[in-house]
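A single protein chain has been omitted; all remaining protein chains appear in their positions.
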Amino acid sequence: MDFSFPPEVEAFRTEVKAFLADNFDESMLDVTHDGTMHVPELHAALAAEGWLAGPVPKELGGGGRTALESIVLNEEMQLARAPIDAMGVTVITAAILMEHGSDHLKETVVPALLNGEALTSFGYTEPESGSDVAAAATKAVKDGDEWAINGAKMWTTMAHIADYVILLTRTDPDVPKHKGLTFFLVPFDTPGIEIQPVPTMATERSNATFYDDVRLSDDWRVGEVNGGWAVMKTALKYERGVAGGQFMSPPVIDAGIDWATNHERADGTRPIDDLAVRERLIRAQIDVEVCRGFAYHCADLANEGAMFGVEGSMTKLFASETFKRHCREIHDMMGAEGLLTLESPEAHHGGLIEEALRHSPVTAIYGGTSEINRNMVAEGFLGLPRAR
Amino acid sequence: MDFSFPPEVEAFRTEVKAFLADNFDESMLDVTHDGTMHVPELHAALAAEGWLAGPVPKELGGGGRTALESIVLNEEMQLARAPIDAMGVTVITAAILMEHGSDHLKETVVPALLNGEALTSFGYTEPESGSDVAAAATKAVKDGDEWAINGAKMWTTMAHIADYVILLTRTDPDVPKHKGLTFFLVPFDTPGIEIQPVPTMATERSNATFYDDVRLSDDWRVGEVNGGWAVMKTALKYERGVAGGQFMSPPVIDAGIDWATNHERADGTRPIDDLAVRERLIRAQIDVEVCRGFAYHCADLANEGAMFGVEGSMTKLFASETFKRHCREIHDMMGAEGLLTLESPEAHHGGLIEEALRHSPVTAIYGGTSEINRNMVAEGFLGLPRAR
Amino acid sequence: MIGLMRTRYSEDEVAVRDAFFDFFANECPTTTVRAAAEGTGFDPALWSSLAAMGAPGMALPESLGGAGAALTDLAVVADVAGAHLAPVPLIEHAVTARALARAGGHDDLVAELAEGSTLATLALRPPTGDTARLVPAGAVADVLLHHCDGVTSSSRGNAPGIKLPNTADLPLAHRVISDATAIELDTDGWNRTVDEWRALTAVAYVGLAKRAIEIGVAYTKERIQFGVLIGTFQALQHGFADAATSVEGAHLLAQRAVWALETEQPGASRLAGMALLFAAESARFAADRSVQYHGGYGFSEEYDVQLYHRHATAWILQLGDPAAEYARLADAEFGPVMGAA
Partner (left out) sequence: MIGLMRTRYSEDEVAVRDAFFDFFANECPTTTVRAAAEGTGFDPALWSSLAAMGAPGMALPESLGGAGAALTDLAVVADVAGAHLAPVPLIEHAVTARALARAGGHDDLVAELAEGSTLATLALRPPTGDTARLVPAGAVADVLLHHCDGVTSSSRGNAPGIKLPNTADLPLAHRVISDATAIELDTDGWNRTVDEWRALTAVAYVGLAKRAIEIGVAYTKERIQFGVLIGTFQALQHGFADAATSVEGAHLLAQRAVWALETEQPGASRLAGMALLFAAESARFAADRSVQYHGGYGFSEEYDVQLYHRHATAWILQLGDPAAEYARLADAEFGPVMGAA
């Protein structure tokens, strides 16, 4: 066991901290108040550093950063409260394309994604298939040289500002569901696509996207025809592992400690002097250290080329479930003042805690619900028989 | 809504309190330290008052006490920490016999049970059938005028001091499992029975009982041949409802408050001045009030002749799961001193809290596990489809 | 009153419940809740209709224009109002009016409140300086009751405050206090008022929670994933079963607290505090499970379950941090913390 980072990774962490100090402060989040969790300047700055390309192997035109460097970048960004969503979708999509895409996609789209010029989005989930993602019904039919795509996707977050969507489609309805899937990268300027906003209980907006006889050449296909499930597995593992979400809590905890230290209750006592509050805050900090362990563990595995399906599930499960609890407890601690949303100039710390409270439920849903992750741990880690 | 008891029930409560003051103190629990959770003098005194017969209808030779009076008796006994196990098995068995038993049993056994001369025990569970109680494999075969019984039962608690066991047997192996069951009341002095002690992780002992060609006349049959499931349902509903277990926590909480108030931690502070401890104690007291609500609710339903299957499940589920938590939290509060068992003269409050901690896990298992009760609430209360 | 131990609604109470359930089902679908959220968080038309049903004055003395019903009757209405997230401050209004009635000397005002033509509320936390912050219904109420240093005061005629953007779009606003007059309500009388708020809010929470579970259960009986209804998954069933058990327990506790206040049982105040804490926690758990088992749709604004989640979060916080409520109950139970400043 050795939990120290190699010196070059520590140096990279220093570099990242300096970058964030120069290129990000929380006021930049004001642009996200319309629900689009994206800060274009930050994204551009990340691209300029070559960090969007980081985890993609050098020989494939990426940054050749190790998994350890990726987790450090992810960690520092989350600790600084910088949104990682766009970076995540970029890295995952680029990795998928480099592994499964045509030369056309590798040569045209990947560079644009990695240099920050183009944005992409995920198109897995459908109105009728969420956890059961392999049940996707959006059809792609070969028609001469073209594919004709018809269907609908839910939770195509960022579609309204993105250039592409990586789309899971059904190309063979007559075989077991996992065996008839094919991926495409679809440019949003292709005729036949409609994007409708999906507002949420939190600040962020998502989208539903509709595909009506969308025509694509075979160049846009990703992976084998009917080989979509292999692509999906890679994508999901990235999403549950290094793709982030392990450090959602620290900004909320820090803001909570700040509140507890600098405010008084109606009876004149400070929350921070209440041992019940202190115990909850320490428990939250312990959870953060556990998340850190999981994050470094996944990075270590990835760094050695090992897959970390189950470890990614554990990380996601633990991080999101504890994040929900932290938000609840810290939000409660603020009493009535905690109810003020970011729209109120009086909201403490820009409404960070209240916003996190409303956002937190979805973290146990998107990218694999807690129930799905528990199934995976039960079967994949404990070797329990498939649930009845 | 009206949560006040009728005056005659309040009067009965006063009577019960006086009875317990006269007939029970905690030192009588010393006899239970060999693992037999039975205090014979108390049982005799209860019988002398006619209270064992209480809930059995008057016209059937019982005490004709209302369900409200039963719950009051149960509540006061549990609050005083008087064991209710023998009373519970007596009342349930007597009720079963009065409802389903032969005249022979009604005339000979029921009076002996109700006047405290005879003790009985439950024989439902088997080595291979716990939650799946209807899978009982102990065979009863009609052989001329007699029944021949062969098999084994687990968790025949108190068998070693009891005169009878109410035994669930299989009389038809060729029909669906619920339809081939028959109950018998079996005297333990019948040849062919062996009783082996089953020690547990807590102080209490239970028994395994073995039946080798045990011969009984048809007089000992309870309910119809192959009609055992109807008897079982009544028994289980009694067991999960008024039969007790709603007030396991108060003695532990009271002992915990006593500890927290009168002892110091290593740093000189008292646990009772720690707001984290106070919050946990108040939460425990809230749970007790919730249990009280459930107990009175079941009694109200029973009083009006309504069955309370699902309400009994909720009561049992909530009471046992919170009892486990209370024991854990209060035991922790005592630190190292809490580790002393009742065998140590230095153990606080006679080792009550430590003993409760070790006992508590079984409360979520016996008489219907928490999982079974959740299934029942999901199906019976929420109308969810049968689980996959 | 003759003791009965009736843990279920009586026939009369069922009749009240059914009448108000139909009323809210018709007059307060979630479109009404959503419309109010866009404005002040208050629906004046709904309030008028509710006043026409007699709800505001229901539990006020007949001599003052009320219907003379018991707090337990009002609780029946709070239950169904909670189930519908009704954007009307019925609980705040009623407990304030009852406080003024108990104080005496405000007969005309109480009559207006009984009618519902004037809207009253209370500052659940003491004002700081001349401002009561984040007052429930502060954005819409005409009359404000507040308590500070042992004195309860009433003020009227100050303009309602501006609704502050908040988690559940409640009509929360700061109120600047001026022209307040002390009323004859000592600290015990004030505490009783807040206890009534606690107990009735607990009941409303139960209404909310039961509905949240209903919505969730209904969804899982329709939604198919992996070729089966998701309601057949045992993990979901057990989550709902735990929630339902907790909510049933909260129901019995909250109703007992209201009854205890109504009949002035010893320990009524303790039960009121306990009921609110337990009901809030149960409702939050129920809403959380229901959102979770909706999957992504639970998070979308379009589905109603998120409304239940946000209201479950908000209601108790109008009073303050639950930890402070536990501490308050502990002080009553164990005495003050020794060694505290």
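By letter and in written order, the chains are A, B and C; residue numbering begins at 1 in each of them.
The definition used in the following text is that a residue touches a chain if its C-beta (ideal position, glycine included) is under 8 Å from a C-beta of that chain, and two chains touch if they have at least 3 such contacts.
All values derive from a computational prediction rather than experimental measurement.
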Chains on display which the left-out chain touches in the complete complex: A, B, C
Sole residue of B:Pro83, B:Gly223 or B:Pro271 that reaches the chain not shown, by the stated touch rule: B:Pro271
Which of B:Thr36, B:Gln78, B:Thr93 or B:Thr125 contacts the chain that the document leaves out: B:Thr125
Which of B:Asn115, B:Asn150, B:Thr200 or B:Thr261 contacts the chain that the document leaves out: B:Thr200
Touch with the omitted chain, as defined above, among B:Phe5, B:Trp51, B:Trp155 or B:Phe381: B:Trp155
Residues of subunit C (touch criterion as defined above) contacting the omitted chain: 233-235, 237-238, 338-341
Residues of subunit B (touch criterion as defined above) contacting the omitted chain: 125, 128-132, 135, 154-155, 198-202, 206, 265-267, 271, 274, 276-277, 324, 328, 331-344, 346, 354, 357-358, 361-362, 364-366, 369-371, 374, 387-388
Contact set of subunit A toward the excluded chain (per top definition): 1-7, 9-10, 68, 257, 261, 269-270, 272-273, 275, 278-279, 281-283, 285-286, 289-291, 293-294, 296-297, 299-301, 303, 311, 314, 317-318, 371, 373-375, 377-379, 381-388
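In this text, only the chains that are shown with their structure count from here on.
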Innermost chain, taking as reference the mean of every protein Cα atom displayed: C
Mean-CA-position distance for subunit C and subunit B (Å): 38
Distance between chain centroids, defined by C-alpha means - subunit A, subunit B (Å): 51
Centroid spacing, where centroids are CA-atom means, of subunit A and subunit C in whole angstrom: 38
For subunit C, residues that touch 2 or more chains besides their own: 233-234, 323, 326-327
Multi-chain contact sites of subunit B, meaning residues that touch two or more partners: 275, 278-279, 387-388
